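Following: one structure in structure tokens, then a few remarks.
With one protein chain removed, the remaining protein chains of the complex are shown where they sit.
The block that comes next holds chain A.
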Amino acid sequence: MTRAGTTEDVVIRVCGLRMRYGPFEAVRGVDLEVRRGEIFAFLGPNGAGKTTTVEILEGYRRRTAGEVSVLGEDPQRAGPAWRARIGVVLQESQPERDLTVAECVRLYAGYYPAPRPVGEVLELVGLAEQADSTATRLSGGQRRRLDVALSLVGDPELLFLDEPTTGFDPSARRAAWDMIAGLRSLGVTVFLTTHFMDEAEHLADRVTVIADGLIVAEGTPETIGGRERAAAEIRFSLPPGTALADLPAPVLAALADGEGDGARLLLRADRPLTVLGPLAGWAESLGHDLLDLEVRRPSLEDVYLALTANEREAAA
């Protein structure tokens, strides 16, 4: 499952990256490693240093300190040959004015030494039918697709997507996810920044969380922040005619105090079956069903909020 971390496989390597704007340090010592072919999600709240970091990797900004290597080169010294190997979808950019979709893609194709065929790129992002529409007339979702088309036409090895679905409705977001997931089959490495947990969970092979300019967690969407080892939460309501004291001992032991609101109880258990087994036996013996029984692991969002909240407290 895990990929070998050999040097050739590492597409982006960042060591001790710092970025200071006047007295404000936006990035305070970030280490990152992105491997070839993976979709890497860079998560963090607004103002955490996400876009600053990405723009350093893209070659837009000069860092204050640290080592950065992207496709084997330092972005702030890299030239056109390096730019031909990356694709960039900015957080905010509008289409070229007064050009059609196909003209925009042809214009950008001409910038690259070995572009993909324009028609193929339009197919890939699902804009073939809009090829002759004026780009500024596209919907928000279609404009983003055009952005992706412009970033793919040069046939990049590495693609930066900065908050690609912000402002999308749920169906447009789903469609965008399908498109991004499809890039995997092209062998493109994707560096994705987002503040949507479901997006990272749906797309990413690995997730790194930044808060207040520091990396606070990294891992796969399943394991990040110790998520796979975190206690399960069990919720249910006491059946009519029963009292708290009637519950079996293992269930009572797992009761997370103060969190039962009214008749609905909350239990926490590292090994949920040790609680669920006795609970089910007890309810069945009384002839009750536990209709609102709910068992869940903390979601990526729960983990993320906990991680970024801790960091905020630590900084305060």
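By our rule, a residue touches a chain if its C-beta (ideal position, glycine included) is under 8 Å from a C-beta of that chain, and two chains touch if they have at least 3 such contacts; residues count from 1.
As a working rule, contacts and distances are computed from a predicted model.
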Point to revise | Candidate names "succinate dehydrogenase", "2Fe-2S iron-sulfur cluster binding domain-containing protein", "Transport permease protein" or "Phosphoribosylformylglycinamidine synthase subunit PurS"; UniProt protein name, chain not shown | key: "Transport permease protein"
Study note, to complete from the structure: Full-complex touch with the removed chain, picking from A:32, A:48, A:70 or A:88, is A:88
**Study point:** Footprint left on chain A by the chain that the document does not show
**Key:** 19-24, 26, 47, 52, 55, 58-62, 64, 75-81, 83-84, 86-88, 90, 92-99, 103, 106-108, 110-113, 147, 150-151, 154
